[in-house]
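As you look at this complex, bear in mind that one protein chain is not there, while each of the others sits in place.
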Amino acid sequence: MAKITVTVNGTEQVMDIEPSLLLVELLREKLRLTGTHVGCDTSQCGACTVLIDGSAVKSCTVLAVQADGAEITTVEGLAKDGELHPIQRAFSAEHALQCGFCTPGLMITAIDLLERKGAPTDADIRHAIKGNLCRCTGYHNIVSAIRSAATEMRGATTPMKVGAEVKR
Amino acid sequence: MITHPFTYAAPTTIDEAVKALGRSRDAKVLAGGHSLIPLMKLGLAEPELLVDIGRIASLREIKSEDGAIVVGALATHRSIADSSTIGKALTALAEAAAAVGDLQVRSRGTIGGSLAHADPAADEPAPTLAFDATIRVIGPKGRRDIPAREFFKETFETALGPNEIVVEIRFPAPAGHAGSAYAKFPHPASGFAIVGVAALVAVKSDGTIDRAAIGVTGAAAGPFRATAAERALVGTRGDASAIGAAAAKAAEGVTMLADLTASSEFRKQLVMVHTRRALERALERARG
Amino acid sequence: MHFEGTADIGAPRERVWEFVTDAQRVSRCGPDVQRVDVIDATHFKVVARAGVGAIRTTFALDVVFTELRAPEHAAVRARGHAPGSALEMTNTLDLADAAPGRTTLRWASEVTVSGMIASVGARLMQGAADKVTQQVFACIKEQLDSPAART
Partner (left out) sequence: MTTATPSTYIGARTPRKEDPRLIRGSGVFTDDVTLPGMVYVSLVRSPHAHARIRRIDAAAARKEPGVVTVVTGKDAEATGVLPVFITVPGMNGSKHMPLASDRARYAGDAIAAVVADTHKAAKRAADMVTIDYEPLPVVVDATKALEPGAPILHEELGTNLVFTYPVKGGDIDKAFRDAEATVKLHIVNQRLIPNAMEPRSVVAKFEAGELTVWSSTQIPHFVQLILSVNLGLSQNKVRVIAPEVGGGFGSKLQVYAEELLIAHLAKTLGRPVKWTEDRREAYLATIHGRDLVEDVEVAAKRDGTILGVRIRTVANVGAYLQAFAPGIPTILHAFIIPGAYRIPAFDCEVRGAYTNTTPVDAYRGAGRPEATFAIERAMDRLADEIGMDPAELRRKNFVPPDAFPFTTISGITYDSGDYGPALDRALAMADYKGFEKRRAEAKARGKHRGIGLSSYVEICGLAPSKANSALGVGWGGYESARIRVHPTGAVQVFTGTSPHGQGHETSWAQIAADAIGVSPDDIEVRHGDTFESPGMGVGTFGSRSLAVGGIAVHNAAQKIREKVIQIGAHLLEASPADVVVEGGKVFVKGVPEKAKAFGEISMAAYLASNLPDGMEPGLEATTYYDPPNFTFPFGTHVAEVEVDPETGTIEIIRYSACDDCGRQINPMIVEGQLHGGITQGIGQALYETAVYDANGQLLSGSMMEYHVPTAADVPPFALDHTVTLTKTNPLGVKGIGEAGTIASTPAVVNAVIDALSPLGIKHIDMPLTAEKVWQAIRKAGEARR
């Protein structure tokens, strides 16, 4: 067993865990944050994407012990004080989700992109979300949603910050 | 899910890490984990001990030092792709790092992990070879510097000795009017390189090619230097016919891999085409 | 998967034959062999951890000599399993006299993997299997070439 401290969606968690526990298992099984999904075994689908210290990462390919000391943001942590994140609003407004299974991972990856590139082209967006598979939408509306969230985030008076700044 | 139990150590210095590795016959270094963890999930790797070097902060650095660019083993693909130091001097490395997997994998996967794992379809071995980088490793017997050409063996094997850890990769900054580029044909599903070619060229003031180095990954059991193509290029003016003739030699003498996605004959074609494309872009930059 | 190769061994044919048909000795050339149980002269069980680099998995194999024509030809069939996978391997070995005191060992190996390794690990396993097979025969050569083995 290993003792770790992680901050998940702003709340510090101290836990004793098996080293073989994956971060996604910690989130889903120990913390019951089931908005982060598992869609494949091989790091392709991106359904498990979360932010670790501000970077989008596949939580099925990270040991929970590796996240010791990190700040993690999951889909449950995107809305602040009941206010949806612009990406959440955009996904709904642009009909960028159907079954909704891949949606949390896609929104998280989009946030990583938009935090670093305020005005991405459609090609930038498509390239950035290559690691997130969606079988329902054909991506057309997802691209529109990310584009429209970019516009909103650029126009926002205070820049949106999700998770922490990169520390390492 | 990882079903097999293992012991975990998270040292904060390289010395501690080397010592920790000595505690088990079956220990593995964990860097970003993006090669190792997928294998462990599939049950295709079952190390008894994982030594996580992720807490050794010094290994994340990218810096210029004595005419070389030194990339720490824990530099992520993403930090390499985004680094202006690398982008300017080692364009092919930046492009190769940007071509790894996807955004999430690049956020976490490291160059040291990738080189040590030596997947024959990994991207970064190609520029590592083309730039004649040196891989610095530290082990129980101390430090040694392994030239890239000696580092890579075949499929998943390197010159790393027991309990040695890759700590940094030293890329000599190309001198003179040099330019480089990486051209890749990715596996459509996994994103690994079916073929990846890193080309570095330097031109003299009269426009003739002074130096050419071509590293190829994905195509064979291990990454290789396309030496026949390099030789064919040096001394030419790098016009279309010279580049074409050189590219045609890029797979010379190398046994090409074959799999569901690409036969050996298609791989050979891709090596030639991507060598030409990498050379064209590299030359354009060299003449820049 | 099919692999084949030739080894030029610095030992006479009889000694090579003796070695390659001796379960205990030849097994030592297997990758990371953890246990060998000899059932009878032509049948033995092996537990080995096979792999290359970080890739490594444990196989439990039933090995049978299906053909023995001393000292020139042998065929060995190995059947077994690894977690979620099955493996069947047929090896043929042909010995021929080379220069005096030297033997040419021609080997061919037909490997069929089923289950997880076939469906998920194909990209990784082809190269690894080739490598492991090469290593086994390199080891046989080395064992027989080395002066220690001549005692």
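What to note about this one:
Think of it as A, B and C in the order they're written, each chain with its own count starting at 1.
Assume a contact is a pair of C-beta atoms (placed from the backbone, for glycine too) under 8 Å apart; a residue touches a chain by one contact, two chains touch by 3 or more.
Please read these numbers as outputs of a predicted model, since none were measured by experiment.
On the side of chain C, touch with the chain left out of the figure occurs at residues 81, 83-86, 88, 112-116, 118-120, 122-123. Mapped onto chain B, contacts with the missing chain fall at residues 1, 3-4, 43, 185, 187-190, 260-263, 266, 269-270, 273. Taking the complete complex into account, residues 20, 28-29, 32-42, 44-45, 47, 74-76, 78-79, 84, 88, 91-93, 95, 97-104, 107, 122, 125-127, 129-143 of chain A touch the chain not shown.
One rule holds for everything that comes next: only the chains that are shown with their structure count from here on.
A centroid comparison over C-alpha atoms places C as the chain most distant from chain A.
The distance from the centre of chain A to the centre of chain C, each centre being the mean of the chain's C-alpha atoms, comes to 48 Å. Counting partners per residue, chain B has 42, 190 as the residues that reach two or more other chains.
Contact with two or more other chains is made by residues 41-42 of chain A.
Within the complex formed with chain B, the chain C residues making contact are 51-58, 82-84, 116-117, 120-124, 126-128, 130-131. Residues 28, 35-36, 39, 42-47, 117-118, 120-121, 154-158, 190, 192, 221, 257, 259-260 of chain B are the ones touching chain C in the complex.
On the chain B side of its complex with chain A, the touching residues are 1-8, 10, 30, 33-34, 37-38, 41-42, 50, 52, 54, 57, 60, 78, 101-105, 107-108, 189-191.
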